[in-house]
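Please read through the structure below; I'll follow up with questions.
Complex shown without one protein chain; remaining protein chains in place.
Let's look at subunit A:
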């Protein structure tokens, strides 16, 4: 139900202006500039990266099932790629199930990276402490990731002296956080934990036990983790046992890799052409980077790239065509306006709409 709800909502928001695969890239958190921008433009930020590791085949099967159920309809987007449209039946279904799907748990854009790290640390920490508390130092860790193992080992050394009191704090904090969820959700959350002489349930086992789809169990857990993260980060001092598990994880959304390098040069005041020369990259690549930078940099100087007159013209075209399609907008402005300028204005338009909201 959750998975269906998210797919239908995502499809509804992108209004068949993007391909079906773009929904897949959204859910798996592809860090391509297109996906990142689309998430904002179509207000799908909440779902960004909430189903990492989703296999394409499973996604395709699910979409096909929704088409067969009459909730979605197959179409094509402007470049001729397969797209889907949310049909009235789909919207009716959504309206009927709205209250039972915890959409508000998800804050993918804020937590898509942190959620996994935090959850893995928490699972391994609980397993470790549960064992050491019983003086058992030989167990098979459920998380096999060197970085997570290192973190927990290090953390354990820090709290070893006060293990007992830390455990009591951790228990209180988790109880307090989980009590805010419906009983069954808290139950699912706890059943997944491993500890002393006990190994937690797999997603499939939980699915059978609680009579839900395995995908829904996974999404529910991701959503709950997002909620936990939000509460822990907002009132750090209230969660002195849990906050250290996220304290070292900086702002999730940051410019890394190649766009990050471009950003460094951009901040030094270099023009796109200069950056292109220095980095030996095509100018269009630099434009791609700038469009991404525009999304994150609150002080991005839009007026350096788009004149006041062009700004007006593009924004008007967006409004009139009621479309976010680059091609459609391009056809409705004077020919000297470039795709890059339109992309920047889409970001600008989005920022305008979002105002000062936390995703902005």
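The criterion applied here is as follows: contacts are C-beta pairs under 8 Å (C-beta built on N, C-alpha and C of every residue); 3 or more make two chains touch, one makes a residue touch a chain; residues count from 1.
As a working rule, contacts and distances are computed from a predicted model.
Novice: One chain of this complex is not shown here; going by its UniProt record, which of these names is it: "ATP-dependent DNA helicase RecQ", "cysteine desulfurase", "Cadmium-translocating P-type ATPase" or "Succinate dehydrogenase"?
Specialist: "ATP-dependent DNA helicase RecQ"
Novice: Using the touch definition up top, pick the residue from A:75, A:197 or A:235 that touches the left-out chain.
Specialist: Hidden-chain contact among the options goes to A:197.
Novice: Which of A:76, A:147 or A:180 touches the chain that is not shown?
Specialist: Considering the complete complex, A:147 is the one touching the chain left out.
Novice: Taking the full complex into account, find the residue in A:20, A:35 or A:130 that is in contact with the omitted chain.
Specialist: A:130
Novice: In the complete complex, which positions of subunit A touch the hidden chain?
Specialist: 53, 123, 126, 129-130, 133-134, 138-144, 146-147, 167-168, 170-171, 174-175, 178, 183, 186-187, 189-191, 193-205, 208
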